[in-house]
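Omission of a single protein chain aside, the complex is shown with its protein chains in their original locations.
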Amino acid sequence: MANKFSRRDMLATGAGLAGAGAIGFPMVAHAQATGGQRQTINVRAAAEFDVIDPAFRRGPTDGNVMRVVYQRLMSPKPNSSELELDAASEIKQTSPTTIDFKLKPGLMFTDGFGEMTAEDVKFSFERIGLPPKEGAKESTYKADWLHLVGVEVKGKYEGRITLAQPRANIFDVVIADGSGCIVSKKAVEQRGAEFGFKPVGSGQYQVASFDKQKGAVLRRNPAYKGTRKGNFEEINVRVITDSKTADLALRAGEIDFAVLAPAAAEPLRNIAGLTVSDQPSIAYVWMGMNMEKGPLADLRVRQAIRLGVDVDQMLLAGYNGKVPRLNTALPPQIMGHWKEAPAYKRNVAEAKSLLAAAGVSNLKLKLTVLNQPEYQNMALVARALLAEIGVTIEVDAQPGGTYWSSGKGDAGKNLELYMARFNAKHDPNFVLQWFTPGQLGNWNWSRWNSSEFDGMFKSSDSETDPAKRRQIVMDMQKAMDKTSAYVWLTNEASALVHRSWLKPASVPGWADWQYADFSAG
Amino acid sequence: MNLLANVFTTLRKVCGTLTGAVGLVIVLLVLGCAIFAPWVATHNPDALDVMSRFSRPTAAHWLGTDHLGRDLFSRMVHGASIAMQIAIASIAIALTLGTSLGILAAYLPARSERFVLIVFDVISSFPSLVLALAVVAVFGPSSTIVVFIVAVTLVPHFGRVARSQTLTLKSAPFLESERILGASWGRIVFHHVLPNILGPLVILASMDIPVVITIEAGLSFLGLGVRPPLASWGTLIQDGYTYISDTWVPVVVSSVALAVATLGFTLFGEALRDAVDPRIGREH
Partner (left out) sequence: MQADTLRYLTSRLVTTALIVFGAMLLLFTLSSIVPGDPTAVLLGPQASPEFSKRFISEMGLDQPIHIRMWRFFSNVLRGDLGTDVVSGRSVLGMILNVIPYTLVLTFSAITLAVVTGIPLGIFAATHRGTVADNILAFVSVAFIAVPGFVVAIFLLLIFAIWLNWLPVLGTSQSGTLLDEFRRMILPTLALALGWIGFIARLVRTSMLEVMGENYIRTSRAYGLSERLITYKYALKNACIPTITILGLGIGRLLGGAVLIEIVFARPGLGRLIYGAISERNYPVVQGAVLVVVVVFVLVNLIVDLSYSAIDPRIRHNTGSAGAVG
């Protein structure tokens, strides 16, 4: 498959580039046949597969495959978060709580499971949103279909979705996303648990083979009826958990596309045949303080800590300086993002005086972080910086199994400082939901108990006027800023690394890839 | 008096072989760094200077700096200290516990002895990875936990050897006569059994030091080792590996340090055993 350079060529190239101050790795990638001739592409998945079933999916590895195996009523246009019709020929919000839809006729499920009807839509949504029937499992994504009353079948292709309460984001976050995938009712009932790795959908690709640890092979679905047919006959989704290995696989030509952390993608920038492009992500990373714990209950102490750290230096250590700084909860791509949020600069003198005013000296705090290099490094830098204002920090780097429960329940009451990273979606309420009082003891690790914030949250959730909603969302961010319990760090960035002839596609933020729109160009 | 003379003769024999001599030199070097770390190191291993990260070896930083601008040489030297602390602590604990259980097993009635042996096998057969992950999950990662995990894993090892050595000794005539003369169990164990079996056990222990250091490196690589910002060799290798694309110096240097230390202790331990084992000397 790879064109072999002669050893002399490689030594010469390697030596030349090494002399140019490069790292000393051989700076060549093994060339592939050009894109026009390629029928198969190899894509890297960073986590193992679990279940390709909308009701029980686990992570983006499952999700990305899911969205090309199944159709949805509406789905995002290529490389955009704007929606277009997919399985539906018509869809209308007929009242604040009802949505009428009409399916296109002739959408066929694979493996001989027949045509898609409104029954399948009803089945797909209700199995997620409604309490499960006898013996069935409850879906992990039930919260996505919150307030679903039911789906009424009005004809072979027509139906009506009824909600108990209006939901402003129902289209973006639910109907056009994972929980809106339409499965074949017959196939689910027939295949049971096996459906998770032998899925039946009507999308552009079908799953030809599936292995949890190795990966999945997707083959183009000839029966797909739509305008966005897949450009490649076969897409090999290879699971490579270690980013170092992904780096090497890219160099060796065994992988054509991967999304790496910008620091990890650095050495690949100068390799012939590979293109590296930096894309901002929609995550939100911050250092938080437990507002109920000891001295942290005092606003001045929290302000002192915010002024004692230097976010830019932390980002330099954690991400090689390759990520944009974030100053508010909402990443810039999301509606309602507070552009004028203050970017706090380090001020040792003021921090010290705030601490003195609060009557606090020799403060000792524990900083809990996930034991990945970015957070550990940022924590160590924060530790050094805060030592200069008289605060002693103990870094507690936890592995995944314990980290994710460190802010919950009773353990959460003892949390002091922490760093967290959440994934966002293109909806402000999705991003801000974790900071409401309802999430105390669950994901509200700063233990912020504000009924005012809660009120704003609820009203923005059902506010259908975009301008009004934007205002409420702004106010919510301002309220968060006033607490000084959140030191915003970054919305991260991803580096896309791919063969130069390959054009990958994704909804902005590069969390939800669009395999069907990958093209050779 | 006798003991000292024995030690000297043994050391002389060890230095007689090339491998033994090299081993001894390395062991002394590592121990020296470990004990005198604060003086040997040129900088504070924790002092970070993010602006000068990934710098190449210079006069100021003999081995360059790591991803947070900390001096690599100082971290390596302190790494020796941590490696030694963990190794000695865990081996001491395992040796004590294992030997006690082993001797006990040798003297217990068949049923109880079998129970002890089964406990040994349960520990040996249990995947150490699972044990490590579980223990770290309960107590959080730290050097103490690493010592605990390693000690538990090594107990069956020492226990079995102690037991078989004691069994061999049990049938020795002089022990029989002591028993007949009415010597207490305690006296037999402490005055006769222990001194005789300790020799092979100590040699075994010295050869286990490299094993412990490597286990710690593996644990640190998985994020289950010592807490940041401590600079164990395992952590250094893991950090170096993470940032290998920025500079290959840390990972190579810390791997070499690990390899050399392991080499030294293994060669020294082997030479020690060769010097003490009468059978090997008799080959020609």
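Worth pointing out:
By letter and in written order, the chains are A and B; residue numbering begins at 1 in each of them.
One rule holds for everything that comes next: a residue touches a chain if its C-beta (ideal position, glycine included) is under 8 Å from a C-beta of that chain, and two chains touch if they have at least 3 such contacts.
Note that the structure is predicted; figures quoted are calculated from it, not measured.
When the omitted chain is restored, the residue from B:S124, B:T144 or B:N196 that touches it is B:S124. Although one chain is not drawn, the whole complex shows that of B:V212, B:L258 or B:A275 it is B:L258 that touches it.
Only one of B:V25, B:V161, B:L175 or B:V202 touches the absent chain when the whole complex is considered: B:V161.
Residue in contact with the omitted chain (choice from B:T166, B:T235 or B:T266): B:T266. Where chain B meets the omitted chain, the residues involved are 17-19, 110, 113-114, 117-122, 124-131, 133-135, 137-138, 156, 159-161, 163-164, 210, 214, 217-218, 221-222, 237, 241, 244, 251, 255, 258-263, 266-267, 270, 273-274, 277-283.
Contacts to the hidden chain, counted on chain A, fall at residues 2, 4-5, 7, 10, 14, 25-26, 30, 48, 50-51, 56, 58, 137-138, 140-144, 192-194, 196-197, 209, 211-215, 217, 236, 238-242, 244-245, 248-249, 251-252, 254, 399-402, 404-405, 408-409, 411, 422, 434, 442-443.
Assume only the chains that are shown with their structure count from here on.
Chain A and chain B have Cα centroids separated by 44 Å. By the touch criterion given at the top, residues 48, 50-51, 53, 67-68, 133, 136-137, 140-141, 223-224, 227-229, 239, 241-248 of chain B touch chain A in their complex.
Within the complex, the chain A residues that touch chain B are 23-25, 244, 247, 263-264, 266-267, 313, 316-317, 320, 371, 373, 376-377, 379-381, 383-384, 395-399, 401-402.
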